[in-house]
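Shown here: the complex without one of its protein chains, the others still in place.
All chains are identified by letter, namely A and B, in their written order; residue positions are counted from 1 within each chain.
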Amino acid sequence: MKKSLSLALAATMALSLAVTGCGGSNGNANSPDTNTTPADNGGQQTGGNPENGGGIAGTVPDDTTGFFLSVKNADIQTADVQKTTKDYEIPMNIFDRLVDIEVDSQGTSRIVPSLAEDWEISSDGLEYTFHLRQDVKFQNGNDFTAEDVLYTFKRLLTVEGGVNTELLDQVKGAAEVINGSAEELEGVEQLDDYTVKITLTEPFAAFLSCLTAPGLSIFDSEATEAAGDQFGMDPSVTIGTGPFSFAGWSFNDQLVLVRNENYWKGAPALPGVIIKIIPDTETQTMMFENGELDIIDLDFVTDATDRFLETYPDQIVSGPRVGITYLTMNFNIEPFQDLNVRKAVQMAIDRQAILDALYGGRGQVEQGIYPFGLIGYNDSQTKISYDPEGAKALLAEAGYGDGFTMELAADSSSSDTVTMVLEIVKEQLAAVGIEANIKNYDESTWLETRKSGELGSFVSTWTADFNDPENFIYTFFGNEEKTRIRSINYPDTEVMARVGAARGIVNEDERLAEYRALEEKLVHEDAAWIPMYSRTHLWAVSPRVQDFKPVWSGVSDLVYYSVSLSE
Amino acid sequence: MFSKVLKRIAISIPVLIGVVLAIFIMLRIVPGDPATTMMGEHVNPAVIEKISREMGLDQPMYVQFFKYVANALKGDFGTSYRLNRNVTQIILDSFPHTVKLSLLAALVAWIIGLSAGIIAAIRQNGLLDRLFMGCALMGVSMPVFMTALILQYVFAFKLKWFPVSGFDSFRAMILPAIVLGWNSAGSIARMTRSNLVEVMQNDFIRTARAKGLRENGVIVGHALKNAMLPVLTMMALQISSMLSGAVLTESVFGVPGIGRLAVNAIETRDMPLLQGTVIFTTILIILGNLIADLLYNVLDPRIREGI
Partner (left out) sequence: MKDKNEPNISAQIGEADTWLDKGKTLIRQNKLAALSALIILLIILAAVFAPVVAPYDHLQQSLTDRLKDPSAAHLLGTDELGRDVLSRIIFGARISLTIGLVPTLISMAIGTILGLFAGFYGGKTDFAIMRLADVMLAFPSLLLAMVVMYTMGGGLINIFIALSLVNWASTARIVRAQTLSLKEKEFVEAAKSVGVKKHVIMFRHILPNCLPSLIVLFTLNIPSAILSEASLSFLGIGAQPPSASWGLMAVRGKKYLFSEPWLSIAPSVAIMIVVLAFNFLGDGLRDVLDPYLKEQ
């Protein structure tokens, strides 16, 4: 037990140290006290701008004038994008991927070249040959070559704490590498220094979209291997090819990016970016209005959006948010086996009213499974109309003229707005005689119950991992297990077999046609799920911000490459 | 004296063990699989199983406990689920911010609390008594986050005297310190007042008065000295309430301190981080109590002799 005392003593010492440190460290508002030291590992001679230190990873310049002041409401866990499914902001700015995605204002998306300047796909849909750019250097000066692609993909499957292995599920030999029976990833071959061939086990048309996912960012084989588990944690060893270097990270305080002078597309206009971590949204609002921030994500201040739109009409930017909010009905729970009941519930909910009330109508009422902005989005499909009288008639027909009781399962960790959606849905259902009771679950029980297939109706939002309809329909209706763990329990195995088969259709037009037919069948014929709406993502920017263009990257993280500031 | 100190320290040890055990058990009866909860819905089950193994969650609970205690004795509180970093390191990085905040807040608390308490005691049951006590209590009578928000709104947003958030300059520290300090001022004021009222009724004060000392002189010179002793013990209790208040204050003002860590840990269901944070702060409090007790012992006889 004596050692616990020494620990306590250590704490006292820490306390007194902190006290003595208290007097001196005031002043410079922009100097982050990162606990990282610039490592002297070889090629850090890049980035020649003497004014700001020129973009060396792990080094925050003293002078941060002209830096873009951004904000997040929670700190990231890591910048190692193979170990996270949500912290994409730093990776999107310090790494590049083989291909990228662009979404236009009509909501259609397309794949564009990035580190791969072009590619060929074999006629059986199994082989993808990528020709890499030959002029790309990593931020440490190393050349980008095919070897880095091989290294990155293999690391994705083997790294401890990796959570994105499924991005390469279809690659030949991936399963063997994961379970340890193979050392090398058979499906990824280096044809020469700048050509990579990827072989799949079965045709998978969404594969290119998959490659745009932030999780498949390309790392420097040499630096990443040397960094070990500090990759993504220590900015000085977190090296990519992207437009910015990761300069500093002081936990719960701020993240700093600095310009990569040698970026292959040309250096960004911004000398750097400071991302403050501010959990309280009212604090964020006040900071923005006081000029302490250049941007605020109106998602964090949904309820103040109207006021922002009024106050700063010329400073609002919007972008697509490739995600759909949906309401489920569990086929294993009375009386949702009955088609008429499901249709009645679809008709009983005034989705436009909810969108208007909670989000000021900023978004689209959705009619299917693939939301606005997704490849395969269909704006001309059958519409579900809000028709409480019709709903009552259907209920009567189904023998539930007196209504019934159902559960709305709330995850207590979800946002206030989701809770309000449930409260409104409850009222709307009451209007057609259905008594919906909101039951609160703690997060883990909610997840477990849902996984067991026994959860009542719930409202949730699925945001694309990569831009393809496969990521939506297969997640919910791919097979019996998929539909059970979402607590939908859709019974038609034939339809689900078609959903599975659609992944392998090589012809893009045929594939999308099949996906649309399946969407029609599931949502409108079988009423197997209730599409609610997708939302527009809005930001307010300060008057000095120029050319800010939101880029869809899975969760609409900010990409600062195109941004500049006027002084 | 020395054996007394040793005895007092010895008593702290079972408490310390109890604290670690209590927290350990409480956090292990969480329903559901921690790995599932942690990773969320986009991650497939095989990955979750792998992570769960890597974190040692598949071992029996007593094994986990002894491993934890053994490591904790070496100052190692384990690795955060979320941050992939050593919990001790994270805590030590955040701790200085909380110490700065708490010290400044303590200063504020004592200034408000003592002055309100003294004035209230002098004007016992009068209008000033009510007014000053009301003021001191105001800070603790609103939810801390609202006090913070309102002060922030008025003084940082409207008047622009301070930055809205941050903790990197003295100016930025003032508002959070006031919010947190005001929150503790009420109890100090109350303690000071009631002790002063009591002491002033004592014989020696009457004697002093009879000697012709002026009222204020009486209070400052004699009564306060005697009333301060119990108030001193409040300091120890103060550490506890300060750390509670810091959780909210740090969140509102964006202070990267230890209270934020606890909130982070709750939000991301990062059990080792929550465990480490709570155990660490609790050790501080036990330590604070110990020091206050010892101080009391040291000061007590001298003050008595001083009468």
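Keep in mind that, in the parts below, a residue touches a chain if its C-beta (ideal position, glycine included) is under 8 Å from a C-beta of that chain, and two chains touch if they have at least 3 such contacts.
Computed from a prediction, not measured in an experiment: that's the story for all the values here.
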Inset, instruction - Return the single residue from B:L149, B:M173, B:V255 or B:A292 that touches the missing chain. - result: B:L149
Inset, instruction - From the listed residues A:A175, A:A226, A:A269 or A:M420, report the one that touches the chain absent from this view. - result: A:M420
Legend entry - Sole residue of B:S165, B:S184 or B:T281 that reaches the chain not shown, by the stated touch rule: B:T281
Inset, instruction - Provide the residue numbers of chain B that touch the chain removed from this figure. - result: 11, 14-15, 18-19, 22-23, 26-27, 29-30, 125, 130, 133-134, 137-138, 140-146, 149, 153, 186, 190, 194-195, 198, 230, 240-241, 243-245, 247-248, 251, 262-263, 266-267, 269, 274, 277-278, 281-282, 285-286, 289
Inset, instruction - May I ask you to list the residues on chain A that touch the chain which is not drawn? - result: 281-282, 285, 301-304, 306-307, 353, 356-358, 410, 412-413, 416, 419-420, 423-424, 427, 438, 440-443, 445
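The working rule: only the chains that are shown with their structure count from here on.
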Inset, instruction - Give every residue of chain B touching chain A within the complex, in rising order. - result: 9, 13, 16-17, 30-34, 36-37, 39-44, 46-47, 51, 54, 72-75, 82-85, 90, 92-96, 99-100, 103, 145, 149, 152-153, 156-157, 160, 163-170, 172, 251-254, 256-257, 260-261, 263-264, 267-269, 280, 283-284, 286-287
Inset, instruction - Within their complex, state which residues of chain A touch chain B. - result: 1, 3-8, 10-12, 14-15, 17-19, 21-22, 25-29, 31, 35, 74-75, 77-78, 83, 85-86, 160-163, 165-166, 178, 229, 232-233, 250-253, 276-280, 282-283, 286-287, 289-290, 292, 442-445, 447-448, 451, 465
